[in-house]
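Have a look at the structure below before the remarks.
The complex appears here minus one protein chain, its other protein chains still in place.
Labels run A, B and C following the written order; every chain starts at residue 1.
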Amino acid sequence: MNKHAPPPRPPQSALPFGEEHQLLRKTAQRFFEQECVPHREDWEKAGMAPDSIWRRAGELGLLCMSIPAEYGGGGGDILHSIVLIEEQARSGCASPMLSLHNDVVAPYLLHYGREDQKHHYLPRMASGELIGAVAMTEPQSGSDLRGIRTTATREGDHWRVSGRKTFISHGCTAGLIVLAAKTRGEGSDERISLFLVETAGLHGFHASQPLHKLGQGAADTAELAFDNVKLPLNALLGESTGAGFQQLTARLVEERLMTGAAAVALMDAAIEATVAYVKERRAFGQRVMDFQNTRFKLAEARTEATVARTFLESCVLQFLNGALSPAEAAMLKYWTTDLQCSIVDACVQLHGGYGYILDYPIARMWCDSRIAKIYGGANEIMKEIIGRSL
Amino acid sequence: MNKHAPPPRPPQSALPFGEEHQLLRKTAQRFFEQECVPHREDWEKAGMAPDSIWRRAGELGLLCMSIPAEYGGGGGDILHSIVLIEEQARSGCASPMLSLHNDVVAPYLLHYGREDQKHHYLPRMASGELIGAVAMTEPQSGSDLRGIRTTATREGDHWRVSGRKTFISHGCTAGLIVLAAKTRGEGSDERISLFLVETAGLHGFHASQPLHKLGQGAADTAELAFDNVKLPLNALLGESTGAGFQQLTARLVEERLMTGAAAVALMDAAIEATVAYVKERRAFGQRVMDFQNTRFKLAEARTEATVARTFLESCVLQFLNGALSPAEAAMLKYWTTDLQCSIVDACVQLHGGYGYILDYPIARMWCDSRIAKIYGGANEIMKEIIGRSL
Amino acid sequence: MTQSVHYTAEHELFRTSVRRFLESECLPHIDRWRTQGKMDRDIWLKAAAGGFICTKVSPDYGGGGGDLWHCAIVLEEQTRLGLAELTFYLHSDIIAPYIELYGTDAQKQRYLPPMSRGEVITAIAMTEPGAGSDLQGISTRARREGDHYLLTGQKVFISNAQNAELIVVAAKTDADAGGKGISLFLVETQGAEGFRLGRNLKKIGCKAQDSSELFFDNVRVPAENLLGGVEGRGFVQLVQRLPEERLIMAVSAVASAEAAVEETIAYTKERIVFGQRLIDFQNTRFKLAEAKTTATIARAYLNRSIDRFIEGDFDATDGAMVKWWTTERCFQAIDECLQLHGGYGYMQDSSITRRYADMRLGRIAGGTNEIMKDLIGRTL
Partner (left out) sequence: MTQSVHYTAEHELFRTSVRRFLESECLPHIDRWRTQGKMDRDIWLKAAAGGFICTKVSPDYGGGGGDLWHCAIVLEEQTRLGLAELTFYLHSDIIAPYIELYGTDAQKQRYLPPMSRGEVITAIAMTEPGAGSDLQGISTRARREGDHYLLTGQKVFISNAQNAELIVVAAKTDADAGGKGISLFLVETQGAEGFRLGRNLKKIGCKAQDSSELFFDNVRVPAENLLGGVEGRGFVQLVQRLPEERLIMAVSAVASAEAAVEETIAYTKERIVFGQRLIDFQNTRFKLAEAKTTATIARAYLNRSIDRFIEGDFDATDGAMVKWWTTERCFQAIDECLQLHGGYGYMQDSSITRRYADMRLGRIAGGTNEIMKDLIGRTL
């Protein structure tokens, strides 16, 4: 029920969007509105989106847009990713998690994979045949990557993997998991390495039922168990062991940029929905919009969202110049996700009782948003990164 | 210029105030309004209040009210102290600092002094002949009491004291200073002891000119230098050395209670001045009070001040029962001083341009308030105390 | 023990039995109730048998004869166990007082005893789709026709409606008289023609508490079911009850923040990250110190408010203050506590996640906090 959604604001962007990006924006809008939003409730009941929607996204060219064409990708740039993220956030559909697949998983292969790995996996990811996931977090470790306990022991012609992972997005649906484990029986003992795990028919691998979350119900999140799972030697991502920590952290700046883009788009969507609502809704003989408190709260939200977008664009431009620092990416991540939650919360409040009812998009945005301050490195971690850079 | 001050709110207190407290309240009101407020600007220029106002306060029975009559005090209780603090805060007169004298300095003598010390000093403090101060903080130590460097070395029939103190309230005017120093040449070497220092004609003692502060300009604050100052052996507070740290910390709960009382009274005064102002002031064809934003901000302030007063009263009652914990006193101190600053700041804002002009009481309250989050143990220290108690 | 002038050892005993009841009779079923979106009917009989509903109603009508502390204790214990959404308080402490305070003798005799026994479950229907917190703006009409009234209109967000036999309905008996045209009706809904129970709305939290749409299409209500027997008193009756109702809302806000802080202290002492306990990080201690301070101050304020209410010294402004302040600040404290739980704070089966979702409602329900500020602001 999105009856309050107004037309999108005219983009007034500092970013060098071209015609191809505008075309992508339209395709993405149609895809989310017509092929995702109508099924959201069913997917939420199932706890996940069906495989078919991935293949459809692949058909439309919405997968692996930033991957070179030689690996089946779209040959695009980071602006393609941002367009897609913005339109998905605007649609209110947290699932399917295209950005996880496109901007987190596929780049591991592209940047660190061997040629054979890229050719083997990326085309199938681009077509939607293979859904990607990353398995870092463990029940005991949280944001503390170095504290993971999953091990991969080299035994002759294979790796033997044992351990548990939790909060793994796409844990139930992924066909390909980038797994972080500490390697043993190699030169880099007890250092982290990444492995490519194909889950189909994998003995000793178990994914839980989708975890019940506060929001994002159609985006499956699971616990994974690896119980003496055997992986071929060539499942190691890249050539050598022990590079996992660097590989994971090197990707963080870009991932946080994407999180910021999603947060900013969601603020805009929340404000637009709320402005429409308070103009229509009446109380005490006037429109809710006519109360000074309403106007002030929305003026604050509109301003802060504008500031956030300006900073996001500045960060993207710096990223394109290769000059975005980890501290700035951390600022963007913590500040925009904090702001996303506070704006959405203020918008819920302006909806009154309806703000608490899941029929209304703003209520779902509220449930979907809270995790943003926690995932991708909790905002406390961001502050540590910034604080240590001073 | 206090033309906007409305009549005081009817006290609706959970505290067992009796008739004597009401009498004291009236005396104190008259004293501040008639004998202090008119001179405030002169005192600010001088950087301190004159000795004569102390003798006048003594005559009126406003000094050492909670000290037993046998030592020249009023024989009162903590409620007397609170009444005086409230009326002083309401008057907007930060000077003379009666509470420092009454509730901080005198109790050191009462609780830890020898009989001869009590008889020697307390009557003169009660009469206003001797103004008290406490010298703990040093340039390098801040809130870190254990880090002080001032030393008192036992040499035959005297102590030799050397060191520097800073931010010492009453540093220029005090006749009697309770000084914290590390003792040497005694059993408790390098532990903190307290000394009673009479400043009159004291060789090697130097007080700076009053420091220029953001506010509280008539309340003198100074740097003190002790350069091989000789003190008689009996200047040691109490019987034995090394007890200073315990003596200082044992008093903190009560001191923080007083800080909370001052903060709460100041909130009330700020809100009352502002309500009067916004009812009188007009903008855009209506009273400033008629804007919803004004009403909401004041409603928030009025509510928070009410909550603060309730908690203060609850703490006082627990204190009277001997059951107020250090953590709760820390909560009171940090929360009420934070709130004091935020309420006063919001009240300045509602005054518009006049809020920035020192003719208006609210501007002075703003300048006077900011230190409250820092003194008496910075609010970060309060959070540590609470955090460690969990 | 709770710091309050009016809190006695008897209350503490009552608390113990409440807790036992909740642990043995409610906790085991809560997941099912959440899934079905409402409580089971039979729990009301069990609660009544234990003496946990209608605790303030006079013993003359089968009630407990207690005071506001009894109500608060039930709600506090529910909240500590994560069961704040159970609507015993609604029936016992919001609705029963309308009948006891304003009802005719016949109404009291007829309804209060079966309510106290848990045999008749009640709801109250004020809010309408077009009116929200604006009571005077309701459009449900009650037209007198001989010895009965015909009710027509629509209500929304009505809790307990899925199980209720009796609904107190606000309607206009005089459309032109503003607040003075509003009357309350005791509507028996079983088989009432023209009455329809609409959807049970899905909410962010409080999932075991139903929240329904109601439709009235010329529903016949006997004239003797006009509350108090005199038209036009509804608005005054509603307004008079608001301070206590808002105070009751504050109870669960405060209790939930207290529990959240305790749970988070326990969690952060257990959780190890980067080689030390989570609570050993200064940020954790400071955030917890702030949340603990909020909960402590809120508790002092709440207890004093309850005491003042019992002493008859608690007005509309007090009710507005205690409602907005506790729901706002306690929610903030819970939000900070959630953050310290990391990913576990986003899982539906985490206590902290439920508290966060459940307590969001308090800032909206019972008159939004903006309404509270407006009310306070006007008194300054």
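Here is the rule we go by: contacts are C-beta pairs under 8 Å (C-beta built on N, C-alpha and C of every residue); 3 or more make two chains touch, one makes a residue touch a chain.
Since we're looking at a predicted model, the values are computed, not measured.
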| item | value |
| --- | --- |
| Selected residue (touches chain absent from view) among A:100, A:192, A:270 or A:298 | A:298 |
| Interface with the undisplayed chain - residues on chain B | 137, 140-144, 147, 166-167, 211-215, 281-285, 291, 293, 348-349, 352-353, 355-359, 363, 366-367, 370-371, 373-375, 378-380, 383 |
| On chain C, residues whose C-beta touches the chain left out of the figure | 281-283, 286 |
| Absent chain, residues of chain A that touch it | 12, 14, 275, 289, 292, 294-296, 298-300, 302-304, 306-308, 310-311, 313-315, 328, 331, 334-335, 380, 382-384, 386-388, 390 |
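Note that only the chains that are shown with their structure count from here on.
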| item | value |
| --- | --- |
| Interchain centroid distance [CA atoms averaged], chain A/chain B, Å | 53 |
| For chain B paired with chain C, centre-to-centre distance based on mean C-alpha positions, whole Å | 44 |
| Distance between the centres, which are taken as Cα means, of chain C and chain A, whole angstrom | 38 |
| Chain C residues counted as touching two or more neighbouring chains | 370, 373 |
| Of all residues in chain B, the ones touching two or more other chains | 292, 296 |
